[in-house]
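The complex appears here without one of its protein chains, the remainder shown in place.
Our next item is chain A:
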Amino acid sequence: MSRTIDDVVSPTQTNTIPADISGQMLDLDEDDDFEVFSKDSTLADGSMFNASMQTSPGSMVNQCKFEEDEDGDSKDIFITVDNPESHVTAIETFITYRVLTKTTRSEFDNSEYEVRRRYQDFHWLKGKLEEAHSTLIVHPLPEKFVVKGMVERFNGDFIETRRKALHKFLNRIADHPILSCSEDFKVFLSAQAWELTTYKKQGPGFLSRMGETVRAVANSVRGVKNRPEEFTAIQEYVEDFSNKISSLDKVTQRIVKEQKEYLEELKEYGPTYTLWSGSEEELAEQLKGVAGCIERCCQETEEQVGHLSDTLVPVLHEYVLCAETLKAVLRRRDNIQAEFEAKNEALATKKVDRDALKVEIDKLEDRVEWANNALKGDWVRWQRSMRGDLKSAFLSTAEKNVDYYEKCLAVWETFLLSQRTEPSEETDRDNTS
């Protein structure tokens, strides 16, 4: 049974709502593991942990630093999501994906794991991570349902798109210094199907989760009073970013649509030249040549559209979802602060057990500071990721477009070369217009 920081700091409290702290703690039974990691207990800048936490033996977060550089060298978990398979039961049909993990981290018993997971499981994982780290930015999952109507859940392209998104989701978590240390994450990667089912049933019950939700709603209604300026700035940015990225998503999808329609017409164009060549003698060769060029350009266009659909469209869509995630994270941060503020006000006004309340308020204040720091750190990290992802996607698109035009250029130049035998003199002579 996992225990929260609250249990450590104030063991008198029993029915606590899980606090929003980074990193769940391991069972204290597994003391051995801690020794391996505790030597690495220095905290980088932008630390989100307060002093009391540093000494708590149960906290696993010590060794998870917020490092600035996350190059391949420091990567010690490699995950692939592949091999979608369809499962049919009496009740339903669903797809599972193979999740293959290779890791050198010692909190894992083995260095390799192969499990099968369905979308529901990913969704559960995301929920758990957000619950435990409410102000960290968790990379979005692909959508549960596709609203577009015509897409079937078991359509090949849809499955492939989803698979790639799930792959990215897990890898982003693996790259995250704090999220990757999550117990839920470890279980997700390593447990067999029945083990996972059992594990899922643990954790705070439905009622306590309900309580959390009620509180959150109450807090959001109350609103936060003294939001730090930087978070307001972030919120404004997120609002704008959300609009821009949605626009880009729409524009790109429109380009794909137009390009596909262009391709359809182009496919009819080439054959017309071939048809014409059937009526001609002198011109037949040349007409067939032109038809051939158009056909090759068709192939290149098809490839280009495919690339756009595979590379740019999914990334933009991901960041549309990211924007929503960010909004949710900001809301949760606000709620934490609102809760603190409410209790603080109560201290001044209500006739209650002041000592107990004071202890609670201190805890909440810590919570707020912790949440803010978590968010601030992750915000920087997210911005860097975002820049990297979008830059890479747009670069790739531009490169592909250059490649596309270069290939078409070669096609037409080859054709022109084959024509420029005798006609070249005549063109030079009569080139007046």
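Couple of notes before you dig in:
Quick note on the criterion: a residue touches a chain if its C-beta (ideal position, glycine included) is under 8 Å from a C-beta of that chain, and two chains touch if they have at least 3 such contacts; residues count from 1.
Definition applied: contacts and distances are computed from a predicted model.
Note on the omitted subunit: UniProt lists it as "Sorting nexin 4", one of the names in "Ubiquinone biosynthesis monooxygenase COQ6, mitochondrial", "Centromere protein L", "Acyl-coenzyme A thioesterase 4-like" or "Sorting nexin 4". Checked against the hidden chain, the listed residues A:L125, A:V224, A:L287 or A:A371 yield one contact partner: A:L287.
Across A:I79, A:V368 or A:C408, the residue that sits in touch with the chain not pictured is A:C408.
One chain is missing from the display, and on chain A it is touched by residues 237, 240-241, 244, 247-248, 251, 254-255, 258-259, 261-262, 264-266, 268-269, 272-273, 275-276, 279, 282-283, 286-287, 290, 293, 297, 387, 390-391, 394-395, 398-399, 401-402, 404-406, 408-409, 412-413, 415-416, 419-420, 423, 426-427, 430, 433.
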